[in-house]
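The structure under discussion appears below in the form of structure tokens.
Omission of a single protein chain aside, the complex is shown with its protein chains in their original locations.
Let's look at chain A:
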Amino acid sequence: MKGGIAAGRQETAAPLAIELRGISKAFGTVQANKDISIQVAKGTIHGIIGENGAGKSTLMSILYGFYKADSGDILINGTPTTIPDSQAAIRAGIGMVFQHFKLVQNFSVLENVILGAEDGALLRPSLAKARKVLADLAREYELEVHPDAVIEELSVGHQQRVEILKALYRHADILILDEPTGVLTPAEADHLFRILRNLKEQGKTVVLITHKLREIMEITDTVSVMRRGEMTATVRTAETSPEQLAELMVGRKVLLHVPKGTAKPGRRVLEIKDLRVRDVDGVERLKGIDLSIRAGEILGIAGVAGNGQTELLQVLGGITQGTGTVILNDKSLDLTGKSSDGQSRRRDGISHVPEDRQHLGMIMDFTAWENVAFGYHNDPAYQKNRWLMDNGAILEDTKGKMERFDVRPPIPTLQAKSFSGGNQQKIILAREIERNPDLLLVGQPTRGVDIGAIEFIHKRIVALRDSGKAVLLVSVELDEIMSLSDRIAVMFDGHLMGIGPAESATQVGLGCLMAGLGGADTRAMSGWDISAAADEQRLSTGTRG
């Protein structure tokens, strides 16, 4: 360990695929990258880790020709290279897989692959050539995708493969992936890692940008840590630990796992029976959900985004309508009528931290104190008299909330959009938690939130549980679900695939359920109630495969 930090890879003699020397980049007064130097050896997988806004993406955008660095040099394969635009990056053998795919949704895989890399003015020869090349690449790297499939009909995992194929088709030797696993199921992520290892074996260089420590530990050879625009360390992965990396990222010790005592579940707070929700197109999104939550426990809902979790939160939060029975504190909730709105739910004792913080949780152009009043603007404490609101009181209240929830900067008059994601989330949490609800609905509490703030948010949620409240947690981050929940339910295609205690849940078992499958891995989880549908799925896909 000693000497590992900051010593970099200078002592190794392996040829370098990428070398950056003293790269700096400022946007106005914000210094996004400060004198960054990095060396990536050929044929390795190099991780770049850092909090949001640490400058990872800016650095990679400079490498891909999106921005021009203010100063510094780029060397590709030992040759000084200027990269004024993406075309130059492609020529230099750099391929990039963006977090948000740059695919044309209604084009075929082939069309997407040749776009911008056509061989001539007519398409036919290019398409024929790409079809051959893709077949070869598929064999070589486990990158199977049907060449004539239309992108919008492909799963996210397959779309990502198309992005990788695009880069390889352009003869990329260096592949940069920006947060590649955020949208993948665990199984898809495993497949991706297999592909990356294959690429490495074939001598390609992979740069992986992520904020997930587990991925860094699992797949990278070396890892660079960025903090506030600076490169704080480059270490060999084998010689480091997640705790050390987290400390390097944040600049202080971070608890990766929130210490939480055993739950003391009390009376049943929420009971749901046969809950169904249809979307605007009439498609059923929740197909009969049954579950219950007790006081003093956190129920985590795991699942790949888009399997009904959003609808569950929204129908419980009074945002959408549904059918079935929802009983809160022995009182049946109105799911369709006049009192199925956010106001009534709050009166009934449900607080809601929505998944989509920037659209449902706040108004970004409004100030922090205005946002704190939203939803509770009828609170008598916020009124001056019958006609006027008491802005001063709200302001005072906001100040207190900001202190108690460590919102930085603690200035209530600042617009919501000028806070970082983590601080926005803290403002919303403060607003909802301090209402002392019987049930807290919380969706993706740490999406786009820095690791330091994640720790704080997790502690608060656990504290609420310990005070005897019920929490329904929805997250696509399996780690978060597993470390926070007392019980876990897995959703797939609008159904509950299984529900059981968190301590016996395994990553593999949950992964299977998230893909709608049952099987031995799920049955190995003791105390779990697995839906019959999951096992049927297993059988039907088994015969196909």
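Odds and ends about this structure:
We take it that a contact is a pair of C-beta atoms (placed from the backbone, for glycine too) under 8 Å apart; a residue touches a chain by one contact, two chains touch by 3 or more; residues count from 1.
Definition applied: contacts and distances are computed from a predicted model.
According to its UniProt record, the chain left out of view corresponds to "ABC transporter permease" among "4Fe-4S ferredoxin", "ABC transporter permease", "Anti-sigma factor antagonist" or "Fe-S cluster assembly protein SufB". Residue A:61 is the one among A:33, A:61, A:220 or A:367 that touches the chain missing from this view. In the complete complex, the hidden chain is touched by one of A:70, A:85 or A:243, namely A:85.
The chain that is not drawn here is touched, among residues A:98, A:193 or A:374, by A:98.
Remark: the omitted chain is touched by one listed residue; of A:118, A:341, A:406 or A:479 this is A:118.
Along chain A, the points of touch with the absent chain fall at residues 57-58, 61, 64-66, 85-90, 96, 98, 100, 102-107, 111-112, 114-118, 120-124, 126, 166.
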